[in-house]
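The next block holds one structure in the form of structure tokens; read it before the comments.
Complex shown without one protein chain; remaining protein chains in place.
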Amino acid sequence: GGGGDTATQTSQSAAPASSAPATKGDGTLTLGTLLPQTGSLAFLGPPEFAGVDLALKEINEAGGVLGKPVAKFDTDSGDTTTNIASQSVDKLLAQKADAIIGAASSSVSESVIDKITGAGVVHFSPANTSDKFTTIEDKGLYFRTAPPDKLQGRVLGDLVVADGNDTVGIVAMQDSYGTGLADQVQKTVTEGGAEVVERIDYDPKAADFSADVAKLKAANPKGIVLIGFEETLKIVNELAKQGMPASKHQYYMVDGNMSNTNYEDLPKGTLDGVKGTYPGAASPEEFRDNLMGINKDLADFTYAPESYDAANLIALAAEAAKSDAGVDIAAKLAEVSKGGEKCKSFKECVDLQKAGTDIDYEGVSGPVEFNEAGDPAVATIGIYQYGDDNTYPVKALEYRTGNIAG
Amino acid sequence: MDWITIISTTLKAAVGVETVLYGIAAIGINIHFGYTGLLNFGQAAFMGVAGYGLAVTVTVLGLPFWLGIIVGLVAAVLLAILLGIPTLHLRADYLAIVTIAAAEIVRLVFRSVQFKSVFGGSDGQRGFTDGFYALNPFPEGDYGFNLGPVPLFFNHRTMWVLVVGWLLIALCCFVVYLLMKSPWGRVLKAIREDEDAVRSLGKNVFSYKMQSLILGGVIGSLGGFIYGLSYGSVQPDVFGTETTFYMYTMVILGGAARVLGPVIGSMLFWVLLVLLYGVLSEAVGAGYITFMDTNQVGAMRWIMVGLGLILLLVYRPQGIFGDKREIAIDAR
Amino acid sequence: MNAVPESRQAVSDRSAHLEGAADAVLRCDELIAGYLPGVNILNGSDLYVKEGELIGIIGPNGAGKSTLLKAMFGLVTIRSGTVVLKGEDITNMKAHSLVSRGVGYVPQNNNVFPSLTIEENLEMGAFQVPGKFKERFEFVAELFPALKERRKQRAGSLSGGERQMVAMARALMTEPSVLLLDEPSAGLSPMLQDLVFIQAQQINKAGVTVIMVEQNARRCLQICHRGYVLDQGRNAYTGTGRQLADDPKVIELYLGTLARA
Amino acid sequence: MNGAKIAVTTESGQPVEEVTTNAQGTWDVQVEEPGRYKATLDVSTLPQDAQIRGGSNVRTLSVYEGNCSAALFALQPKAAPGQPQEGDSGGQSTFWTQAAQLTFEGFNLGLIIALAALGLSLIYGTTGLTNFAHGELVTLGAILAYAFNVGVGLHLIPAAVLAVLAAGALGYGQDRLFWGQLRRRGTGTIAMMIISIGVALFLRYVFLIFFGGQTESYAQYNGQPGVEVGPISAAPKNFIAMGIELAVLIIVGIALLRTRTGKAARAVADNPALAASSGINVDRVIRIIWTLGGAIAALAGIMLGLSQNLKFTMGQDILLLIFAGVTLGGLGTAFGALVGSLVVGLFIQVSTLWVPPELKSVGALVVLIIVLLVRPQGILGRRERIG
Partner (left out) sequence: MHAETTGTDRKAAAVAVFKDLAREPGVPKPDPILVIDDVVRRFGGLTAVDVRHVEIQRGSITALIGPNGAGKTTFFNQLTGFDTADSGSWTFNDRAMNGVPAHKVARKGMVRTFQLTKALSRLTVLENMRLGAQRQKGENFWRALIPGVWRSQEDEITARAEELLARFKLDTKRDDFAGSLSGGQRKLLEMARALMVQPELVMLDEPMAGVNPALTQSLLGHVKDLREQGMTVLFVEHDMDMVRDISDWVIVMAQGSVIAEGPPSTIMSDDRVIDAYLGAHHDAPLSDSDLEAQLHEAEAALEAEIEEETQK
């Protein structure tokens, strides 16, 4: 990866003392990424970087933004156990980034949002799901394409109930993604008349998950909702070990743990019949092929679509604003995301824009329409089902689109 | 290669917020470990209870900022007492494991779903800094100067944090300097060497250890405040064992039982971290290094940091300021 | 560190001293050694010991007696000078390989393994000759019956004197041909002190070369063939044990008159 | 359930529609507006012997624009009057089943920790080095086995054997080329401790580069289904792994107590200079210990990987537990490490009977603190003499 990152830094004359955040821009749209290369979410880094890289490749092939190729600087967000994200942001700001894509972890984003938005730069996360960001003070500069857990939780909860699971167990990773989604599922499921007999929030760093599963087993739910990231593999193993295979209990998964190629190594039929919800209207297959073109080693695709959409949206907003300054981009982001002629790729959209048409970018991760808080307002959730080979087919069982707020 | 950015970020890191907050907390560790020989591996917990004390007081209870600071300090003192009473009678290695365990307990409780309404779960708390920034004497804008072509600027918020932080560091160092030259400090150092001997000379070892634990813990808590105030938020995982390990590294890098050791160690650590990353990521970005991709730069940085640490200590086991003679004395 | 007593009469001249060294089992020449960089503790001491000799080294505290033994035994780095054992240069050779060449050593401090039992301590003494353990164990158990009773007790819980016995016994496990003893009688009851000195003599009679550092100087000089007085890292006096014990200068500076009173 | 009547009303009570369930027991109502609706099941239309679980026959749902919303009325056989409701009984036996399972899991985890702790304890015991890189040695073993297993394509068993051998060799090399050199230079144990943090960082991120950030599993024994043994259900691999772990622990423990090299190792731990004076080749003993420690750590890693899959931080994640186990048992004793680790493992797992699993380490750590307060020298440690 990393093609086309050569930034033109010659224009970087000394910054004038006590200058207000740049509002004009320097003519080049500079993107910074603040994504996990290390730390506990390091496995999310490759797909996210690949998503951004893919978008950038397409944008620059289509002529760039404002007539110039888009520059990009990659940095490491680490995780919250080290404070390197802050240093990374310093670097990106020093390099005059106009928008920063990241971070994966809500906690990390929270720790740097003041710094980023304080500098008048767009803070655009492909993965934050914490509901704090809806109300956070962000000067209107914070956006996210993250999978909206309210809608997904609702769809998933509904699915669980509709499948006739009167007793449900929820096993959720203990962070804002896991607990947010789990709360929504629990609410929907309970409303729907089923009983959540066990809700387990686990520490993703725990040495093992046998106690968590033993607890679940004691409650013996009919349906089991697994919410988390790739450590779900361990839980699936543990479920099999403790005699709760997918053939006896109906498992449900979510976007965070569905797109992991490691399941293919499980014995045939381990995940047969498991259902899951995944945001995005399109079949992910073609997109995945494109991503593999960027990074052939990808084994997990979580948040790649969201990252891709983030980069595209920023670029389109910059085009619409005719400026690469963060504040200007932020002002246009909502506009390009909704209300206009629908278009799906940067090239298509930018051509429409050049023709003076109002556009509505429809992303890989969903329709992406921003509300005032910078959160996506509409989303499409696909429902998939695993087959005997532990993979799910290209085609979803069904798609549900809805307003996230309800 | 964007050398200007690399140099600028590196130089800023040398005095930046992270250097300050780790440096302060490391001064506390130096009191514990360097002077008294207490293996406190739970310094992060002192930072944590302080940060959370402040955050919870302001956001959950809605009390003013300075009250939050008081609550944080009291929390740190209480933690010290709570940790100290049972463990200070034990051998040093047991104190280590108990403090690690206590720190983990504190962290896990902060991040737990059970107490989410108080501590905010894994995302922590935010929105408690207004009181602090209301005191900011710097009008909005950037402050700094150009070092040749290298711009060195901080915005007004950072400036305020840095001024307060470095003043605190200066104060702490001064206090440590005074104390460690005094008979009080002598007792601490003696306890580090052999408790029984000190006891036989009529000093209340437990009381001194407790004083040391509290003092170091309170200084550590200042680091926690700086963290919360500069980042505008507190998160549980920041206060993990890793943080404490890094602070130990800083203390040893600078030279244990030296007044300025932890501060210099912290500077060195962050400079190393930022410089290596700047050079590596720029080299990869500019295509000078082709055997790595973006995803590996972060890892490569830590590999180099690991190597750097190893080399520094191999060639200067006593740290920057340490006394070679002291190392040569067999502590066994 | 430099003020050497002026009256180095007995060894005023190195060559005179070393005349006898021709057929020495172990000899040190001009040893310079120390612990900290730049600080020498031994400032060129010479020593030799002939086959079957019993040598005593005495001197004030901090003179470098223990350092000299450690240097010979490879536990302190020698900065210049040589140590020769039976014609072989053993300067800075590792301690364990000296043990296999038949040198035994009883350190002054920290001379037991605290977490090992007495029996295991002795077993470690016979590390290179495990086959002989039983036989030698019987031998030392007879010398120090207290040890046999306590064979399962950890050395860390022993009294000061009991440790000293273990230390001595440990060194006797290998049947060394050269034995270096650093204050073997310190901390022992008068009865056991007697035993140690007698034993040293006996061992020596059986053909073992013994070098003994002692603060129980009078006793030491009484039994040794030749003695060295070490001061500030140099040999201040040498002579036969009797000569030294009667030398008024030596008495005044190093022996004191207490026992004579 | 066929033929049950369900009435759907808006929240305020205006009727929307009434439906009867079809043969599959499902029903469907189309509503015009998004909002909150009530669905009420007419209990009288249910079969005689069935009742609604939970009792309430009303479901209040939110229906959103363009979406459907499901409501479920779960039925259960009506209990004969006077008989206790099903679900209350059997609570006791589930508790004990769960307790049995958790105890088993406690041993399972405890043995793995013990194995890792043994390696740490050996190295700490002989060299005084608090090795913060030990977690990475554990990871190293797991990853080496992965490389032989998935990379080279060997079956896991020969791959594991190779990995343990290789890790032993690397342990030897580490001491030979690195730690041993440091010792020779007279580097103090504190400096070495910090150096080990450096080594840990170095290794961990080398793993990240070569292994990647995601979780992987071995090619064999992956997702092995469990078998029921009494109240316990476990995969066969668990039993075998536990057997191997226990055997290794006991053999090494006895070897340390009984063999000459084992005793020499303890002697070196006590006093290296005196050990050398006794004719022990200190460097050689330490090298043997490093070799052994590396190999045992690797075995622990493989076992951990077998039961919990592999990740580049797997060793780091259990390091705290390893330290806890070592300290709890009393520093420097092999059986102490075993007992201490078992206690840690057991408490982590069994405590979840009462505390939420996310806080399971808290339970174990609290116990650790309490034990140390009662027995400051650790479970098997002994007091020293003073003066």
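For clarity, chains are labelled A, B, C and D in written order, and residue numbers in each chain start from 1.
Assume a residue touches a chain if its C-beta (ideal position, glycine included) is under 8 Å from a C-beta of that chain, and two chains touch if they have at least 3 such contacts.
Fair warning: this is a prediction, and the values are worked out from it, not measured in the lab.
In the complete complex, the residue from B:108, B:162, B:198 or B:260 that touches the missing chain is B:198. Residue B:185 is the one among B:124, B:151, B:165 or B:185 that touches the chain missing from this view. Where subunit C meets the chain that is not shown, the touching residues are 35-36, 58-63, 65-67, 108-109, 146, 157-162, 164-165, 183, 186-195, 198, 201-202, 205-206, 215-219, 222-223, 252-261. What subunit B contributes to its contact with the hidden chain is residues 175, 178-179, 181-187, 189-190, 192-194, 196-205, 211, 215, 325-326, 329-331.
Keep this in mind: only the chains that are shown with their structure count from here on.
Distance between subunit A and subunit C, defined via averaged C-alpha coordinates, is recorded as 75 Å. The centroid of the Cα atoms in subunit A and the matching centroid in subunit D are 29 Å apart.
Inter-chain spacing, taken between the CA centroids of subunit A and subunit B, is 33 Å.
Multi-chain contact residues of subunit B, defined as those touching 2 or more other chains: 108, 112-113, 296, 299, 301-302, 328. The multi-chain contact residues of subunit A, meaning those touching 2 or more other chains, are 36, 38, 42, 45-46, 174, 201, 203. Here subunit D touches subunit B in the complex through residues 128, 132, 182, 185-191, 193-195, 197-206, 208-209, 271, 320, 323-324, 327-328, 331, 356, 358-359, 361-362, 365-366, 368-369, 372-373, 376-378, 386-387, going by the rule given at the top.
Chain contact summary for the complex, subunit B toward subunit A: residues 2, 4-5, 8-9, 12-13, 16-18, 108, 111-113, 116, 121-124, 126-127, 140-146, 149, 151, 153, 155, 157, 227, 231-233, 235-238, 240, 242-243, 246, 270, 273-274, 277-278, 281, 284-287, 293-299, 301-302. Contact residues on subunit C toward subunit B in their complex (touch as defined above): 35-37.
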